[in-house]
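A single protein chain has been omitted from the complex, and every remaining protein chain is retained in its original position.
Now for subunit A:
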Amino acid sequence: MDELMTARSLTTRPVVTLGGDAVAQVKDTVFDAAAGRIVGFALSGRGLLSGSLGHRLPWSAVHCLGHDAVMIRSRRDPAGASPVPPDGEVLRDRVLGARLLTDSGTEVGTVLDVVVAGGRSGRVVGFRVDASKALVPGPRRRRRRVYVPRGEDLTVTGRALVLPGESVRVTEDLSGLGALAAGRPGCTP
């Protein structure tokens, strides 16, 4: 099972070649329109002008997303690497603050962060959510931050993410989210 990490925690993570050179650091994470996987990163800092990566790193150039660094194969874009799609959802712009609903219209809460799997998949595993009153009853100040697995059939409509089904499974910690989501192989083949 790949290590789970929140997209916010990826900010400032160094981008390092397999040759050991740091070429940039992560400024933001870019997701596909369905918020299903990472399509790339926006970069900042560290020798950007000397490298040819520019300010965007497509996921196809990533060797492995690790706990301490984003590993890339080389300083140059590998031939045939697809650019980051322009319609990708930059974390800060679109996904954070989005409403999470069930398809019957029940509000689950507001997205605080996106949980992704480390390794080579770039898969979105779930969301860290400021839970709504309907989901976690109680006074607002005691309302809890919970993790909700993404599942396979999430749809995106405008500024809302819609989960299929009536019941929403939630957990209070990242390891619990890993148990709710299906395991996948890691970086090593």
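The rule is simple: contacts are C-beta pairs under 8 Å (C-beta built on N, C-alpha and C of every residue); 3 or more make two chains touch, one makes a residue touch a chain; residues count from 1.
Note that contacts and distances are computed from a predicted model.
Remark: of the listed names "PRC-barrel domain-containing protein", "Histidine kinase", "Chemotaxis protein CheA" or "Na+/H+ antiporter subunit E", the one matching the undisplayed chain in UniProt is "PRC-barrel domain-containing protein". Summary of contacts with the chain left out: across A:A42, A:L65 or A:V95, the touching residue is A:L65.
Residues of subunit A that touch the chain left out of the display are 14, 16-22, 63-71, 118-119, 186-188.
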